[in-house]
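Below is one structure. I have some questions about it.
Of the protein chains in this complex, all but one are displayed in their positions.
So, chain A:
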Amino acid sequence: MYGFEAMTFNIHGGYLEAIVRGHRAGLLTPADYNNLCQCETLDDIKMHLSATEYGPYLQNEPSPLHTTTIVEKCTLKLVDEYKHMLCQATEPLSTFLEYITYGHMIDNVVLIVTGTLHERDVQELLEKCHPLGMFDSIATLAVAQNMRELYRLVLVDTPLAPYFSECITSEDLDDMNIEIMRNTLYKAYLEDFYKFCQKLGGATAEIMSDLLAFEADRRAVNITINSIGTELTRDDRRKLYSNFGLLYPYGHEELAVCEDIDQVRGTMEKYPPYQSIFSKLSYGESQMLDKAFYEEEVKRLCLAFEQQFHYGVFFAYMRLREQEIRNLMWISECVAQNQKSRVHDSVVFIF
């Protein structure tokens, strides 16, 4: 019932919404970023973070710190918060929360499969996986030789199984079709998530469809740009776009035939919400596109908190926190490598 969430939402969702809003209040502030950017060593960063919500997670780390430790501990905090929320959640919020992690699951699957293809050690790969996207038999992925085996051996037990219907082939795995697999999976995942949110209805559907549409469109643009100059055919490219979003369907037709970045730009500038993103870039440039998209995403995610009684806040919070961890990683890398002038290149401020 749209507009009447206030009557029933708090029965099950009220506590967790309060929790998630509390967590959001703990995000680093511009003043924090300002101080972090002035740090000289990683110890300074640790010292500064110890005054924030990350404090308890970093306080027991011995002194020669590494960027990976900082990132790992910060991610651990996010994971702990996520697990706590998941434990407290009831249907359909618990399913919604689980949906948030599927993206990481896809990334992890791709990471492991690619890693084994290049004969890396499985344990080493497992350490690199995002803890939110872990599932029980993830290590067994290394056994599989082709998509069919991948599906039959491992993924059939995971929530990703339904998404695989599009890409079961007996071809041996290589970089190209792994990447296609990733995008096909992601497409199926986004569409499923979108459908799920629509089914929830109300403010959740409204806000999440906006956020997911943005995500789908961003992926479409990225796929287009990354596939320019590869052997991917137009039809195949077209198949990787999700079937919703602002660009669907006509934008997709145009993107599918784009041959260089300026054509993509031309297509995107027809859509007012994306005009501002592209107007920031100079012609022929795609380096800063990621950052521009991230900034736009953060803006939209923050807006999700303006409305009450919907699940979008959970999605938004997880994404914002991930962005914050990416920022921290970038800042610590810059500090560790003495490249402080480049700090601002990739940090997306969250306000």
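Details
In this text, contacts are C-beta pairs under 8 Å (C-beta built on N, C-alpha and C of every residue); 3 or more make two chains touch, one makes a residue touch a chain; residues count from 1.
Criterion: contacts and distances are computed from a predicted model.
Among the names given as "Ubiquinone biosynthesis monooxygenase COQ6, mitochondrial", "V-type proton ATPase subunit a", "Lysine--tRNA ligase" or "Auxin-responsive protein", UniProt records the absent chain under the name "V-type proton ATPase subunit a". The residue from A:79, A:153 or A:281 that touches the chain not shown here is A:153. One of A:71, A:86 or A:122 touches the chain omitted from the figure, and that residue is A:122. In the full complex, the hidden chain is touched by chain A at residues 35, 38-40, 43-44, 47-48, 50-51, 59-63, 122, 136-137, 139-143, 152-154.
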